[in-house]
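The complex is shown incomplete by one protein chain, all other protein chains being positioned as in the whole.
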Amino acid sequence: MNAHTMIKLSGLIPAVFTPFDKSGAINLPQIRPYADKLAADGADGVFVCGSTGECTSMTVAERKSVLEAWVKAAAGRMRVIAHVGGTCQADCIELARHAAGQGVDAVGAIAPFYFKPASVEELVDFYKPIAAAVAPIPFYTYHMPSVTGVNLPMKEFLEKGSRAIPNLNGIKFTSNNFMEMLECIRLEDGRFDILNGFDEMLLCGMAAGARGGVGSTYNYSLSTYRNLYDAFLAGDIERARAFQQESVDIVHVIIRHGGGVRGGKAIMNHLGIDCGDCRLPFAPYTESEMRRLGEELDRIGFAK
Amino acid sequence: MNAHTMIKLSGLIPAVFTPFDKSGAINLPQIRPYADKLAADGADGVFVCGSTGECTSMTVAERKSVLEAWVKAAAGRMRVIAHVGGTCQADCIELARHAAGQGVDAVGAIAPFYFKPASVEELVDFYKPIAAAVAPIPFYTYHMPSVTGVNLPMKEFLEKGSRAIPNLNGIKFTSNNFMEMLECIRLEDGRFDILNGFDEMLLCGMAAGARGGVGSTYNYSLSTYRNLYDAFLAGDIERARAFQQESVDIVHVIIRHGGGVRGGKAIMNHLGIDCGDCRLPFAPYTESEMRRLGEELDRIGFAK
Amino acid sequence: MNAHTMIKLSGLIPAVFTPFDKSGAINLPQIRPYADKLAADGADGVFVCGSTGECTSMTVAERKSVLEAWVKAAAGRMRVIAHVGGTCQADCIELARHAAGQGVDAVGAIAPFYFKPASVEELVDFYKPIAAAVAPIPFYTYHMPSVTGVNLPMKEFLEKGSRAIPNLNGIKFTSNNFMEMLECIRLEDGRFDILNGFDEMLLCGMAAGARGGVGSTYNYSLSTYRNLYDAFLAGDIERARAFQQESVDIVHVIIRHGGGVRGGKAIMNHLGIDCGDCRLPFAPYTESEMRRLGEELDRIGFAK
Partner (left out) sequence: MNAHTMIKLSGLIPAVFTPFDKSGAINLPQIRPYADKLAADGADGVFVCGSTGECTSMTVAERKSVLEAWVKAAAGRMRVIAHVGGTCQADCIELARHAAGQGVDAVGAIAPFYFKPASVEELVDFYKPIAAAVAPIPFYTYHMPSVTGVNLPMKEFLEKGSRAIPNLNGIKFTSNNFMEMLECIRLEDGRFDILNGFDEMLLCGMAAGARGGVGSTYNYSLSTYRNLYDAFLAGDIERARAFQQESVDIVHVIIRHGGGVRGGKAIMNHLGIDCGDCRLPFAPYTESEMRRLGEELDRIGFAK
């Protein structure tokens, strides 16, 4: 194990949206002001080209250009974690090599989600050359069984995976199986870095021992989570609960208004950070949807 | 609202097994020593004829006799909560009336799980006469979507349900949707009593604000949970995590050895509290299974 | 094997509704005119106290009284198959004994659906004393994995089950796994009787070799299915398809208007066969729902 793979991505890391323009093309110039906002908000990092960034709706070339823009825009103010996952291992390796060349702080990859690994071994073997392509930069698996349908035991994955993948550093853990999260956090005296993935349950993730989170709602509600995070570490759990409730309120709004990606992007637009529309299969946000979203945000007292 | 419905069932409440004898009949005399053990262990109550008690494998008459035995055996040392749920409302009402007559402290009922309510309204209407049959004794819904397939929004249930059911007091919340648990706990300034149902995530439930739990592993690991509970309330979360890990270890054993009911009952037998076998469709525990279970329990240092 | 267990329940067997009166009590006198209608329509049998009959919403005593009324009302004009399944084996055995005493033609039981058998062996062992209680009357398992969550391999069940249960005669097969249906039909040269359960795919069941069906829509659309059935056996598959389409049209109506039990019962009421409302958790049918249902039935040309 080397210095690189000892890092812990503590703190709050927005999974950033990918801004598109009216024509549907990537709006690269918009990434700089977006990064400025997150840096001003105090984000500890950005998770680029993840689900929130609609990675599966972009070509390999587009994913590269988006990552390049974020590395440049982050400008050392925030860590940059590149998501390079997909169903095609060759594409993932290419993206991994590219990410390493950009000097990112860490790399993550989702489990292949069309054909699904039937065993921990198949998942480890899938990841092995991808992680090798970025070594010694730390590699994370992105665990999200509700979306991928891949629900292999993560403790076993860390045990077997770390033997085959020296730079395996942890898990972006997007699951509400906190039993599993706890044992991954405690494995080998806390060797691995387990990042909380469900923003609306960050409090539970922190109770289980997580010290970092990656989430899409951090993009527009970072102060809520910062308050939760600080209160928890200060031992004021009742205060942390109040901020978790604030988070739950906003999550209910996005559930009712298009979901985490489509609705979340609309909130960014509402805040004046132009992210454009999603790509299909997400329909463009309509004006009347935008108006109703604004009304609901007002209703819950969402600070613009 | 009356005094009755203001109670909070704080603390640790084992969901008790139903002891059967060799012939498969209920082993009523065995309930007294079982209750003595739990009282000695410091249980705050017992949840009788729930899933763990194999309620769905017993006749209405059997459920009554089991409850009577527990009320007698608890002898005021622990609260008694009677589970009266099922698919047939008429049976539930009969069981509810009987439970009220036994002077139980609270009553719970699972959502009907064959035909499933399609709306909160249907669930409230199903419960209404059952809860009325025990009023003013507090009534709880038993929420366990992974088993029942009924996953209606619980916050809305509390809001609408409490208007129709004056003695609706809370939820036995067996779900890892801690976002929902948190908002149910915080609703109307904490009016409702939300009991944690997944033992292996009690820490997360407590982080969300739960102060009571109902669980099957409390039957044989109560001290682990007591330590967790006390540590959490004392603000020593790292210590609480260590005990949660102890709980996770035992849960893995039961997952591998027959599940919470069949494997859990085997642990009771291992501990010398004769609970006999489960009823079908759970196969009797074999001697070789018993031996392997004992070896695994030794391996994790389970205190006999 | 004896004569009893050699029967094949060929033809079309409505799974009958249980008529309730305004107070929610069973409307026993209504069963005679209901039976008269089915006999006049040419039903080959009735499947009593199944899902459609809301068995899980009735007490054991109620289920007995409903069966008695149907046996009397059928009056030898149609076969009577009694459903005696449930989660409690003791209740099932009691119902089975009662059914045998009534002289029914066959008995069926659904797989236990709360605690679920984890193996074919557990399912066989659960059924064994139930089937024994009716021997030599033929016994059927009622396979409906979409509702019970029990999806054990049915061919293996027949092989192992018939060794332990001499009067195991077949399966009420309510699944669209027609691969499995075909191999069950062909097993041991067609020894077992496999009854088609999804009315809207009767054509496929017949293609696979089924010669009988049990279904809820037969209650009000028997002539459609009779036409389909006769056309198929006559080798006129295109004509059979046209009647299957008629069936699909009516199934879409019930899907949109309350489902097979609640919406189906409303159609019976629409036809003048008073079946009353369902029991909770199914909400009573409202007048405006009834009006909209009538309009849709008119729209598809449903013959009153």
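Letters A, B and C mark the chains in the order given here, with residues in each chain numbered from 1 onward.
Just so we're on the same page, a contact is a pair of C-beta atoms (placed from the backbone, for glycine too) under 8 Å apart; a residue touches a chain by one contact, two chains touch by 3 or more.
Remember, it's a predicted structure, so these values are computed and weren't measured experimentally.
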item: Shown chains touched by the chain that is not drawn here; value: A, C
item: Options C:A132, C:V248, C:L271 or C:M290, residue touching the unrepresented chain; value: C:V248
item: Residue among A:D41, A:E68 or A:E121 touching the omitted chain; value: A:E121
item: Hidden partner chain, residues of chain A it touches; value: 51, 54, 56-60, 62, 87-91, 111-119, 121-123, 125-126, 147, 149, 261, 279-283
item: Chain C, residues in touch with the chain not shown (by the definition above); value: 176-179, 182-183, 186, 198, 200-201, 203-204, 206-209, 235, 237, 240-241, 244-245, 248, 251
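In this text, only the chains that are shown with their structure count from here on.
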item: Most widely separated chain from chain A, with each centre as the mean of CA atoms; value: C
item: Mean-CA-position distance for chain C and chain A (Å); value: 50
item: Chain B residues counted as touching two or more neighbouring chains; value: none
